[in-house]
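Have a look at the structure below before the remarks.
Here the complex is missing a single protein chain, while all its other protein chains stay put.
We call the chains A and B, going by the order they appear; numbering starts again at 1 in every chain.
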Amino acid sequence: MTATRGFYSLLKQDLVVAQRNGFFLVVLCLAVIFAILVRFVIPAEVKVTAREYVVDLTEGQVISDLLVRKGLADILLPSEEELLSLMQEDRNTLGIVFQGSREKPGAVIHYQGYEPKKALAALSAAVSSLWNEAGALGRPSFSTPVLLRPESSKLPFNLSMIPLLMVTEVVFLGFLFVAVMVFQEKAEGSIRAYRVSPRGTWTYILSKSVTNVILALCYGLLIFLPTIGPTSNLIAVLPLIILASFLMTVAGLSISVFFDSLSDFIYAALPIFVLFCLPVASYFFPAFKMPVFELIPSYPLMFGIREILFPTGKAGFYAPMLLRLAAESAVVLLVAGWAVNRNLLKEVQ
Amino acid sequence: MIEVNDLIFTYPRAHRPAVRGISFRIERGQIFGFLGPSGAGKSTVQNLMIGLLPTQKGSILYDGKTLSDMGKSFFNRVGVSFEHPNLYEKLTGIENLRYYGGLFDRPVIPPEQLLDMVGLGEAKNKRAGAYSKGMKQRLVFARAIMNRPDILFLDEPTSGLDPGTAQRIKEIILKERDRGATIFLTTHNMFAADELCDEVAFINEGQLVAQDSPRNLKLKYGQKAIKVEYRSNGQIKSEILFVERDEDRHRLGQLLDTGTVETLHSQEATLEQVFVKLTGRGLS
Partner (left out) sequence: MLRRIGNMIARDLRYASKENILIYVIVFPIVITVLLSLFLPSLEDMELTFALDPAVPREVAEGLRTYGRVQYHDGLARLSERVLEFDDVPGIYVSEGKYRVLLEGNEASYVRELPGAILDQLLYGRELVEVKMQSLGVGSSLTREFVVILTVLGSVITGGLVIALSIVEDRESRSLQALAVSPLNTLEYLLAKSALGSLIAVFLSLASALVLMGTAINYVRLTAATLSSLGIGLLFGLLIGHVAHNQLTAIAAIKILILPFTGVPVALLFIPQSIERMFYPLPMYWSFESLYRVVVATDLPIVTTNLLSICLSLAMISLLVPGLRRAFRL
């Protein structure tokens, strides 16, 4: 009971200090900037993978007809010269020139030169498939697609940025804010007063974590509400934000206590932040995943938050993700307990 | 009762120990002064006693129990006033006390009352960062006594205070003692120690060089002296003469014979003089 009272007292103090340090203002500014970016600046349609263009030199323009039927008229170019000139200007493009007839189909794939062989082989297979669809080969289909869930509607690019902004900022702010708190207490010497109070390591860590969790929740709501509005899905996102923020706070505590000043720490924090941001590549290119991503908490988190906010019908991922975050938090919490006790709550080791 | 036995402590990467075999005993309800110059090891001993530094060799017992026996709950009974003000500068004076008070498992003195006691009642809603050095010092002192501690550690509690405020703090310290608190006072201010302490210990280069009541120390090591003011070539001059020295007695006789003596004051030995005599160096 008295320990709980001690915790509340420390928490209230940390919240007031956070507010006076302008943390809530920073969170508000960031959320407003990001909300404006998502709503008004970032376009709804952005192609991040290579763009393919097609020139149809076939007899009877059979490929053009097919592409128009598929709603892909915008990838058609009138001539090979135009295709090559466009490819030279924009290195993120590929070109396919269809030629011949249904009886003698042919194609030339113009590529930049850096593309992986396997990707080009796959493109070649796609070219055959398109000719087949255009009625050229009469080749039977050897496979049938089986969908585990119905196809979902395409998520606009700007809205797809919300989970990304959520995760990267919760990671960064949790990590940074707690370090700021630690270095401020070290500089003021107020940590010495805490050292001779009856409250110990866990109360300290818990109070700092809860303060950061509250900041993260404020940030989350400030981004969500103006962009996607109040939806019931938000309730499911909140536990993920809470755990992610907690995890990053205890991680930030574990590391910051080993540094003498905030200026030193910030340089060390950057590589960690970059590491946490690497899985963003998978977010933009979903077929790409390095095995190491599985170990980085931000990887499942950004997909998880996206699935909750913009459901496609995926099931069974939520509880394991919460459990995983909880387990990771528990492990890092133990490390933080050791580090804080050793490096922060004692004058010398 | 506090017992410190054969304490030795070496800082990491230091070549020699900062504390070298210190032992002393403090009775309940006593003000124990710990005197020594800067760098003598005073703060190290205090930090060892409050567990901020780990005990390497020797023991510190509070009523027969070690710090690890008692755990964090020990700090419910302890108050510490640090030499360098350590406050949440973004919080007001009253907020600093209110939140710190919330950490204790026992009732604390209301922050308003404490602030009035140390003369900060009017500045209670001002941020600690905007306080003067003396105000910060008083706030730290107030924080140390807010849990009505059984043991009070005070590190230079009157340094940087104007005489009036210093007197106010000294009175509170004496009241704390009268309430039954045991007080460990670390200082290099011999006048404060002389005025407040029931017993003092001198520390120099990590070792205790003497321990007794201020009066006994002065009697034992001090010299009886006389301060003489006399007129010479139209100017007032003064000399301190020790009655135990032959040449000083002779000089006193000479001065009295000339008839130029204006004032004569008997001069008691100070703790500083005792310290100089014992260690060959000054306190400040």
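Going forward, contacts are C-beta pairs under 8 Å (C-beta built on N, C-alpha and C of every residue); 3 or more make two chains touch, one makes a residue touch a chain.
Computed from a prediction, not measured in an experiment: that's the story for all the values here.
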Touch partners, limited to displayed chains, of the chain removed from view: A
Hidden-chain contact residue, picked from the options A:V54, A:A107, A:A216 or A:I242: A:A107
Residues of subunit A in contact with the chain not shown: 21-23, 25-26, 29-30, 33, 43, 46, 48-49, 84, 87-88, 91-92, 100, 104-116, 118-122, 124-129, 131-132, 136-137, 139, 141-152, 173, 176, 180, 183-184, 187, 260-264, 266-268, 270-271, 274-275, 278, 281-282, 285-290, 299-300, 303-304, 307, 312-314, 316-317
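The rule we apply is simple: only the chains that are shown with their structure count from here on.
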Centre-to-centre distance between subunit B and subunit A (centres being mean Cα positions), rounded to whole Å: 58
Contacting residues of subunit B [partner subunit A, same complex]: 11-12, 47, 50-54, 72-76, 78, 80, 82, 84-91, 95, 98-105, 140, 143
Complex contact set, residues of subunit A against subunit B: 2-3, 5-6, 8-10, 12-13, 16-17, 20-21, 185, 188-200, 346-349
